[in-house]
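Could you have a look at this structure, given as structure tokens, before my questions?
Excluded from the complex is one protein chain; the other protein chains are retained at their positions.
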């Protein structure tokens, strides 16, 4: 299991001092970047790999909020994934039942058409938690 | 129908110049604030009304992305809603099929327990598009 | 005089509900974009004009804070400028003595060397408040 930890910062809270709903999507994205690095991808080359001619744009996201976090609290995010034929579902869980959510990336080619996930990408994900 | 318009700004884009997925949640939230004002609520008093003893925290959100927007483009967002017994589902549609999404707010009392939506709130929503 | 108006949003405040110091730099930048549009520049082409081979990166900024603004308040920003040989000093003043500040952009060529401001740029600024 891969986990990412960071603090709630100024600019991440609503006016009541509670971590703001949209900030969690940024946290999920940061966790995703660090997970990609962990399995051997430079985040930049994963999202848009000009050399190899594929990209993984984000096509959807979702989040559910159960318990509030406050400024200067630490949030700890577990990340898991399901790799499909043409897309990857990334699943995020904040420790202690604070929140969860997901981000879906679709594999496209240079013409923005969805394509099957290249074998070299699939292999890195297959080895992720082994 | 209520619509909200704003530009894609610095800090809203990914490194490729495309409006960043999490930025849309901020746009939806801004559209929601302006819609609330339009139907007669101060946003601050809607989200946390100390005087009347209720609050409407965001318990979930979701977004789907279909077409890219770039820095300095204008995004135009239509907002619609479904009012339930204890929650309100806000639905957002970006013009030209760019993106859509939703935000759900649940009505709670001072003890953070979900309650039925107060009549005074329900009335403002009932009159919204009339 | 050119003025730009916008609201303090979620994500712009500190945990005490007060507009966060770094948010003002974003407001100044938005005011600058709208001012550039007002005098006839697409902001994107001002900051990095590939066609004409010049760019105006931001080399410094500063801000002073005098009075607090809160979530959902409106901030109104007046913008003025001083055009030098190779740089432009943009000056920002928030109404009612709330805050002020500046942003300096230097004119560079494709090799990132500072150059004299092109005549076509200078002319647009010369006509700005006439």
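Chains here go by letter, A, B and C, matching the order in which they are written, and residues are numbered from 1 within each.
Assume a residue touches a chain if its C-beta (ideal position, glycine included) is under 8 Å from a C-beta of that chain, and two chains touch if they have at least 3 such contacts.
Quick caveat: nothing in here was measured; it's all calculated off a predicted structure.
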Touching the absent chain when the full complex is considered, from C:58, C:83, C:115 or C:128: C:58
Missing-chain contacts mapped onto chain B: 10-17, 20, 22-23, 70-71
Logged for chain C, residues touching the omitted partner chain are 14-16, 21-22, 25-26, 29, 44, 47-48, 57-66, 68, 103
Residues of chain A touching the missing chain are 7, 9-11, 26, 29-30, 33, 42-44, 71-72
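Keep this in mind: only the chains that are shown with their structure count from here on.
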Chain B and chain C share one sequence, so how far apart are they rotationally when you fit their Cα atoms? Give it in degrees, rounded to a multiple of 5. 180
For the copies chain A and chain C, the interface residues, called same if over half of the numbers are used by both and different if under half, are same
Using mean CA coordinates as chain centres, what's the chain A-chain B distance in Å? 23
Measuring centre to centre with CA averages, how many angstrom lie between chain B and chain C? 29
Distance between the CA centroids of chain A and chain C (whole Å) is 33
Check: chain A positions touching at least 2 other chains come out as 14-16, 22
